[in-house]
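All protein chains of the complex are present and in place, except for one that has been dropped.
Which chain is which? They are A, B and C, in the order written, and residues in each are numbered from 1.
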Amino acid sequence: MKKYKVAVIVGSLRKESYNLKTAQTLMSLASDDLAFELIEIGSLPFFNEDLEDKQPQQWIDFREQIQAADAVLFLTPEYNRSIPAALKNALDVGSRPYGQSAWSGKPAAVVSVAIGALGGFGANHHLRQSLTFLNMPAMAQPEAYIGNAGQLFDDQGSMINESTKNFLQGFMDAYEVWVKSLAK
Amino acid sequence: MKKYKVAVIVGSLRKESYNLKTAQTLMSLASDDLAFELIEIGSLPFFNEDLEDKQPQQWIDFREQIQAADAVLFLTPEYNRSIPAALKNALDVGSRPYGQSAWSGKPAAVVSVAIGALGGFGANHHLRQSLTFLNMPAMAQPEAYIGNAGQLFDDQGSMINESTKNFLQGFMDAYEVWVKSLAK
Amino acid sequence: MKKYKVAVIVGSLRKESYNLKTAQTLMSLASDDLAFELIEIGSLPFFNEDLEDKQPQQWIDFREQIQAADAVLFLTPEYNRSIPAALKNALDVGSRPYGQSAWSGKPAAVVSVAIGALGGFGANHHLRQSLTFLNMPAMAQPEAYIGNAGQLFDDQGSMINESTKNFLQGFMDAYEVWVKSLAK
Partner (left out) sequence: MKKYKVAVIVGSLRKESYNLKTAQTLMSLASDDLAFELIEIGSLPFFNEDLEDKQPQQWIDFREQIQAADAVLFLTPEYNRSIPAALKNALDVGSRPYGQSAWSGKPAAVVSVAIGALGGFGANHHLRQSLTFLNMPAMAQPEAYIGNAGQLFDDQGSMINESTKNFLQGFMDAYEVWVKSLAK
């Protein structure tokens, strides 16, 4: 029975990130057919084509982690109506060198998590535009704009909002179908 | 006679960046009423709210450079249909701490420069979405999507394409009017 | 003392449209220096370049109404994460014939009004992308994403939510400054 390896990428670097807590909630709701790995992105040096000849070790390691995955799950906060730099950098580093993108063909889904009511809409769709280029089929529905994130978790980081938890359960069920339909 | 200080931010970190060369061309075409400063963004640590209590010195210096400017001119390549991480990070670092954004109210313009024919359209408009949030009035026309950038410069980095040069002259003239209308 | 003529365009055609009610609230909050005209867009035939030789009278009338304005205020619902067709058609009709756009140079502002919590973010920024092309400087802040619109008005269509009303007052004050800075 095939297990699908899912790389989980969280755009916020905060230790108490609501995006991270939402990622952990989502992983806890998935079936055993999905095996998750949280991928660290905060220590990747900025992508710069001039460095491609002597690539930082962190770039090489990151690309290998993505290549090993069957699918990718993205969680992103919204900074200034777009995705955080650390997440954008992960996309850019993983997409290179030219012609050897680690992302290509892997089914993806996007969850945006924000403190405000708008739920990170701007970040969510900016990320989707990049996923198109990266040849990552992005699940359409359910869209996941998780707003008012400050009210969803208890002090231990457990999701305490039942309707959001039910929504995330449905999201994860749909994502599992999506991954199984499209993973290579 | 007031001189307007314009911070110039180039999204690419490459030494031979076409965006940098376009920035230099633009600066050479401006009137004496504008005084430009190229601001370095490649060494800014990733924005992370957890670091706000012990801010990296580079963040502090960068914010002061932006605060000192009357206006900002952005040049951006397109990486994976959006702006580079280094540029997004500059936006995020300059926008914080909460309530003390260095960007607010400064008139801006966007030039995207790309090797391909599409001229960085995706990056150009992603950047504009962030500028809205940052309260930076962005010049509408002329839009500047500079495509086929590999053919525009000689070996010394001088712009050799006359029609692009004329376009950039018109762009800079319009930007000067924009800055004078809106700078505080 | 100059009065500024402001064309008000409401993207929803519903008689009881929350966008229309928000437009009426905004107009009631403006100073006497602004004179508003609500422009009807629901009967404009679809733009089709083949009709340019025998232009529908509605197109001609609409273009004249826009040309007579000093500035434009847009209110838009969100349909399927973008602006309604009727509003897009108004933009397209007003932008033609080629080289004779009625919109060019007029300062603009965007308010999106939606029943859901997301406040029409998608429509708001799609509209802004078009305004860039149309050479309409769009006010950056305050951004106006009016969510939960079903709870804001009484049966007579009066705004009953005080915090939203205060927000709209601030929006209108800022728009007046914007119009006066940039109108020809």
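Heads up, the rule we're going with is that a contact is a pair of C-beta atoms (placed from the backbone, for glycine too) under 8 Å apart; a residue touches a chain by one contact, two chains touch by 3 or more.
Only a predicted model underlies this, so the values are computations on that prediction, with no experimental measurement involved.
S.K.: For the chain that's been dropped from view, list the shown partners it touches.
M.R.: A, B, C
S.K.: Can you say which of C:Q24, C:S112 or C:S130 touches the chain missing from this structure?
M.R.: C:S130
S.K.: Determine which one of A:Q129, A:N148 or A:Q169 touches the chain that has been left out.
M.R.: A:Q129
S.K.: Which of B:Y18, B:F47 or B:Y145 touches the chain that is not shown?
M.R.: Selected residue, touching the omitted chain: B:Y145.
S.K.: Since one chain has been left out of the picture, which residues of chain C touch it in the full complex?
M.R.: 13-15, 42, 46-50, 79-86, 88-89, 91-92, 95, 122, 126, 129-130, 132-134
S.K.: Please give every residue of chain B in contact with the chain that is not shown.
M.R.: Its contact residues with the unshown chain are 81, 117-119, 121-122, 125, 145, 147.
S.K.: In the complete complex, which positions of chain A touch the hidden chain?
M.R.: For chain A, the residues touching the absent chain are 104, 125, 128-129, 131-141, 143, 181-182.
Just so it is clear, only the chains that are shown with their structure count from here on.
S.K.: Point out which chain occupies the most central position, where each centre is the mean of Cα atoms.
M.R.: Taking the mean of C-alpha atoms per chain, the most central one is B.
S.K.: What is the chain whose Cα centre is as far as it gets from that of chain C?
M.R.: Between chain C and the rest, the longest centre separation is with A.
S.K.: Would you kindly tell me how far, in whole Å, the mean C-alpha position of chain C lies from that of chain B?
M.R.: So the centre of chain B lies 29 Å away from the centre of chain C.
S.K.: Once you find the CA centre of chain A and the CA centre of chain C, what distance in Å lies between them?
M.R.: 36
S.K.: Among the residues of chain B, which ones contact at least 2 other chains?
M.R.: 129, 132-134 - these are the residues of chain B that touch more than one other chain.
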